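Pasting a structure below so you can have a look.
With one protein chain removed, the remaining protein chains of the complex are shown where they sit.
As written, the chain order gives the labels A, B and C, with residue 1 at the start of each chain.
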Amino acid sequence: MPTRKFIGRYENLAAIGKFVSRIAQKAGFDAAQVYAVQLAVDEACTNIIEHGYGGEGLGEIECACDITPGGVTVQLRDWSAGFNPEDIPSPNYTVPLEQLKPRGAGLYLMRQMMDDVQFSFDPVRGNLLTMKKRKTDSS
Amino acid sequence: MPTRKFIGRYENLAAIGKFVSRIAQKAGFDAAQVYAVQLAVDEACTNIIEHGYGGEGLGEIECACDITPGGVTVQLRDWSAGFNPEDIPSPNYTVPLEQLKPRGAGLYLMRQMMDDVQFSFDPVRGNLLTMKKRKTDSS
Amino acid sequence: MELQTTSYKRCDVLKASGRIDSQTAPALEQAFNAIVNDGKSGIVFDMSAVDFISSRGLWVLLETQKACKKEGGKLVLVNVAEEMKESLDLAGVKHFVEIYADLITAVGSF
Partner (left out) sequence: MELQTTSYKRCDVLKASGRIDSQTAPALEQAFNAIVNDGKSGIVFDMSAVDFISSRGLWVLLETQKACKKEGGKLVLVNVAEEMKESLDLAGVKHFVEIYADLITAVGSF
């Protein structure tokens, strides 16, 4: 699997996005699907930096991405404390604008953009986030 | 000189305009100069129909147009009563908008667009309007 | 000549295509009058597809400007071809009507 390591800084998001986009493109995904992969990865990396490491430059992100028979798989590894994804509620947009809290779309977008999103947490080998997007008939 | 005869109707203005524009183009005039020739001729023909004949379909306009060593010459002949161009004042735009009368730009535009505008009136052979535009260095 | 009107919140855009001369100017006049009679006095005249406009057409613009100003609005022009600018100047239109280079700025001026 093509793998690259990045310092957990927001300035590296563009490079990470480019890395996965190229592979998604090669997999034959259309523009919307390539965009979806890039968005899911951007949200995941932002969360690792912001919530996992608690700030920029405090840890690394290993990004592996490959074409599979079914589509594309992305794996993001980090060495932060981990969290329980089950505890995170989906965002609620049925409130009036003034009551909207500017938080909590990241995880939701990852799950909507990708077909499969799995977290596994390991204090020794690091936390592994595996996201898969299938090639559908339309792509 | 290429010459064409038209019934004095407004619907023929487009054809007259095309006829003189083509010759002005062939003479090597630029877009603004071709436009100037077309505008002068359109104003002149409108005047012949409106003021000379006093309406549409009441007489003919003979349009001759040719490239000359100095530029382009247009001759418009009609068989209306004639008028005295000296009597016609230039339009005055220094008044406030509300006082502006919607009249009297035609003759002025003809004189501004062309380098030479000459009227000759003859009850037998018809009135002849000769307009010349010179090719300047810039064209 | 063809005419097409698009309405925005604070102005209507009238777009003409082709020649505006003694033959076609009356239709243009009617289109402007229809807008003003509809109680709307903000008008953008889009000339991007106008090949030619004689003094008869230019007077229509000035008369429309009179009507718009009377109602507290204005007529503005946009996309005037380079070769017709001199005649707009000579016929007084430039004195009395704002000319914009692009449609967004024209619509944004209302």
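What we mean here is this: a contact is a pair of C-beta atoms (placed from the backbone, for glycine too) under 8 Å apart; a residue touches a chain by one contact, two chains touch by 3 or more.
Everything numeric in this text was worked out from a predicted model, so none of it was measured.
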Review point. Where does the absent chain make contact, in terms of the chains shown?
Key: A, C
Check your understanding: Touching the left-out chain: which of A:20, A:74 or A:113?
Key -> A:113
**Study point:** Interface residues of subunit A (partner: the chain not displayed)
**Key:** 10-11, 13-14, 17, 31-32, 34-36, 38-39, 42-43, 46, 49-50, 91, 93, 97-98, 100, 102-103, 105-106, 108-109, 112-113
Point to revise | Residues in subunit C touching the chain absent from view | key: 8-11, 13, 103-105, 107-110
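To be clear about the criterion, only the chains that are shown with their structure count from here on.
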Exercise for review: Classify the chain contact graph as line, ring, star, complete or other.
Suggested key: other
Review point. Centre of all protein Cα atoms: which chain's centre is nearest to it?
Key: C
Review point. For subunit A, which other chain has the most distant CA centre?
Key: B
Study note, to complete from the structure: dist(centroid_CA(subunit A), centroid_CA(subunit C)) in Å evaluates to 53
Check your understanding: subunit A to subunit B: how many Å between their CA centres?
Key -> 73
**Study point:** Of all residues in subunit B, the ones touching two or more other chains
**Key:** none
Check your understanding: Using the touch rule from the top of the page, what residues of subunit C touch 2 or more other chains?
Key -> none
